[in-house]
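Taken from a larger complex, these chains appear in their original positions, while the remainder are omitted.
Here the chain labels run A, B, C and D in written order, and each chain numbers its own residues starting at 1.
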Amino acid sequence: MRILVVNVNTTPSMTEGIVASARAAAAPGTEIVGLTPRFGADSCEGNVESYLAALGVLDQVLKYPEPYDAVIQAGFGEHGREGLQEALDVPVVDITEAAAITAGLLGHKFGIVTSLDRTVPLIEDRLLLAGLDRRCSAIVASGLSVLELEQDHARTVAAIVAKAKEIVEQRGVEVICLGCGGMAGLDEAVSAATGAPVVDGVAAAVALAEGLVRMKLSTSKVRTYAPARPKKLSGWPLP
Amino acid sequence: MRILVVNVNTTPSMTEGIVASARAAAAPGTEIVGLTPRFGADSCEGNVESYLAALGVLDQVLKYPEPYDAVIQAGFGEHGREGLQEALDVPVVDITEAAAITAGLLGHKFGIVTSLDRTVPLIEDRLLLAGLDRRCSAIVASGLSVLELEQDHARTVAAIVAKAKEIVEQRGVEVICLGCGGMAGLDEAVSAATGAPVVDGVAAAVALAEGLVRMKLSTSKVRTYAPARPKKLSGWPLP
Amino acid sequence: MRILVVNVNTTPSMTEGIVASARAAAAPGTEIVGLTPRFGADSCEGNVESYLAALGVLDQVLKYPEPYDAVIQAGFGEHGREGLQEALDVPVVDITEAAAITAGLLGHKFGIVTSLDRTVPLIEDRLLLAGLDRRCSAIVASGLSVLELEQDHARTVAAIVAKAKEIVEQRGVEVICLGCGGMAGLDEAVSAATGAPVVDGVAAAVALAEGLVRMKLSTSKVRTYAPARPKKLSGWPLP
Amino acid sequence: MRILVVNVNTTPSMTEGIVASARAAAAPGTEIVGLTPRFGADSCEGNVESYLAALGVLDQVLKYPEPYDAVIQAGFGEHGREGLQEALDVPVVDITEAAAITAGLLGHKFGIVTSLDRTVPLIEDRLLLAGLDRRCSAIVASGLSVLELEQDHARTVAAIVAKAKEIVEQRGVEVICLGCGGMAGLDEAVSAATGAPVVDGVAAAVALAEGLVRMKLSTSKVRTYAPARPKKLSGWPLP
């Protein structure tokens, strides 16, 4: 099976990291194809960037010329999943929701460590809409921006571990989600330091997508995600 | 004061209807400027169309060359308000939220009559995120599409009145919100038939926006809607 | 248009402060009439006082001899709004709800700084009933009583600013509501110190009431606030 | 022990019915004293009447010259319990909450059959504030006013039984609460017709109050219900 894993920003090195994470998690026989939007921000840390990402991801998926079996939107707290579900016949998995679902299978309460504080409300909104908020007892920021996360590995680990320990000890968190695509690969260090399982949303999304494909299940088309009605669209395909 | 009222679709006749509704509600001295997106769908009844609208509205507002005091996003259940709040310094009001807020001031429970059933979940999501869902006891569809609403006035009134009466009588609804920009101007007929106050979201948004401007209040910039961080944006301004 | 702004306590100097705040916020052409209850407490900081206020406000409004277009109940966290809505044909706005609604238009989460800790649960109850609680992430007390708030201006500002900064920095608050009628006029100092917009409930209520009047909307009479059934009332008008 | 059971309206025959119900439920050695407000409505079916009841009940309790051990406020869906809790040192039980608590001990979901539809939202509000709403799956009206309930016994039973059966069969209700003080004594007929246990709020409140007194527990005075601060009160005792 072939799964498209779509970065939400235009930085190819982040796509590579995400793809590596996805491949490490994939079952034998799963082909992971990484896509990078043609337009949008080089990193997503805000609302406009997130809306741009919604269309940038959709645009790139619709242009993909080969068959595929599932799509993963690889941005934490970003918009766009509903549009993909409506536009596509294959199942769609968002890494924010995948992380929350997986963490929920592993402990009574989970928490999320993300990049900057300004992205916390976006993640809160995604979990609320997905109905996955009630067992999330903490969403906290490491204080490092998406691009800083990639720079100084030791600093990044230290910042995330510090926040992860804090929410395990003080907020009842039993499972940690790495709340940014740029944190891929840090799960072992964080788990070793906290004693708690650590969920990487990209890996979690791959597992969920593979399961849906194997069960031959895809997005319901009876109501919310029914194919779009015939419309006159201007300025599409973008840009 | 000048308020930009932005349609979410590319149909100029709908922009005209919305502007007429806004002008009828505006206080003396308020100038209403209607904007129509350069790109997007001719009517919004789905998720992709809604995400396109988010950017279409933003694009049009950012290109507007004159000063203005507030922005109203005139689509029921559409995405995009958060992006406008982040990008702009003036207050932003979404008509979905404006209608719900206003209805909440007038009765113990309110309900919404919208166009097609497929748009009900989008409205549910907007209210949930805004924390305005709990006193909304019914969101129902008239069964008429956005463009059909404009065609046969008598049929439109009959369809909306039928649903409005149903939710007043059976679901505890005390106030009706017209859940589609294309329903502007129907409030009197629906109110006469049900005995309940009827809220037009565009008018409600104008009143709220005027109030914010007069109080010199605008979107908080301390966290969620702080100005975007410096980023490399590709493919923007769109298209 | 004429709006009655009714203090919830019997201290005329507080009515004056409230009226000044309302007038500063009113649109040209809006006449603000301040009313002070004939009976009740000189300041409201508890449950019995709040129930007395409910009737004191109603009594004073019902005795008002001239026509009017809207009523504002100017007490933070007090009982009584439902009674006014039932008894009157004009729209009624409570300043607690007005502040929460307005703050909700300006940020992802808001907070309230009130007078004494014992009034926090009353405010919580009002927001819960109004369905406006979910985006309120903190209600905190300055520790100053209603009457102390009026005494030492510098101390008052310092106490409120300290609490406002605390909840902005630690509780995700992006907008501050001044949670006591006696805090009118402090918005600029608090906003300057925190960088967050500050909402004065009286001003917010004036804006909402003006909007309702201009839209010719008033309380629904189809169920909860239908006119009272014919009853034998003893001991009324009070006292 | 002596328990004051206070009617919320000024109709002495209803006080008698309530007292009879309370006495039938009381343990040996419990003295039930019935009180009727000096002022207020002859029956409570609305918001103003409910606020009047809050003060009418408080007034009557404060004037009671003998010692007593607990107070029961015998109105379904009425205001006032918080004021009593603040003003008194003995425990206070509201029959709405008592019925909901008791029903919650007997089944997975409970329902309430009340008098007129207009009182349903008041009951909803009381349960919401008390945190007792989630397991209440239906609040429905018999269509008979408070005073009509007392007139034609057969009609009253038939109306209540019809509604009770409906919510047992269609809304998952397993326990019925009689949602009006005037329904005292109908529990057996309703239980026989539905097969479900039927809770009379007055009896339930007596049992809860007796338990609190025997455990020597009373309202906490550490915060919400601390004694009122010294205030200048005008027009009190009312009228």
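List of remarks:
Criterion: a contact is a pair of C-beta atoms (placed from the backbone, for glycine too) under 8 Å apart; a residue touches a chain by one contact, two chains touch by 3 or more.
Quick caveat: nothing in here was measured; it's all calculated off a predicted structure.
Oligomeric state of the entire complex in this file, given as copies of the one sequence with 4 shown: 6.
The rule is short, and it goes like this: only the chains that are shown with their structure count from here on.
Shared contact partners of subunit B and subunit D, listed by label: C. Annotation: 43 Å between the Cα-based centres of subunit A and subunit C. In this assembly, the C-alpha centroid of subunit A lies 51 Å from the C-alpha centroid of subunit D. Between the CA-based centres of subunit C and subunit D the separation comes to 30 Å, rounded to the whole angstrom. Shown for subunit D are the residues in touch with two or more other chains, namely 121.
In terms of which chains touch, the assembly is arranged in some other way, matching none of the line, ring, star or all-to-all patterns. Chains touching one another, given as pairs, are A-B, A-C, B-C, B-D, C-D. On the side of subunit D, the complex with subunit B involves touching residues 120-121.
Those residues of subunit C whose C-beta lies close enough to touch subunit B in the complex are 25, 27-29, 91, 93, 97, 101-102, 104-108, 130-135, 168, 172, 174-175, 194-197, 199-200, 203-204, 206-208, 210-212, 214-215, 217-225. Remark: subunit B residues 10, 38-43, 45-52, 54-56, 58, 79-80, 82-83, 85-87, 117-118, 121-122, 125, 128-129, 145, 223-226, 228-229, 231-236, 238-239 touch subunit A in the complex.
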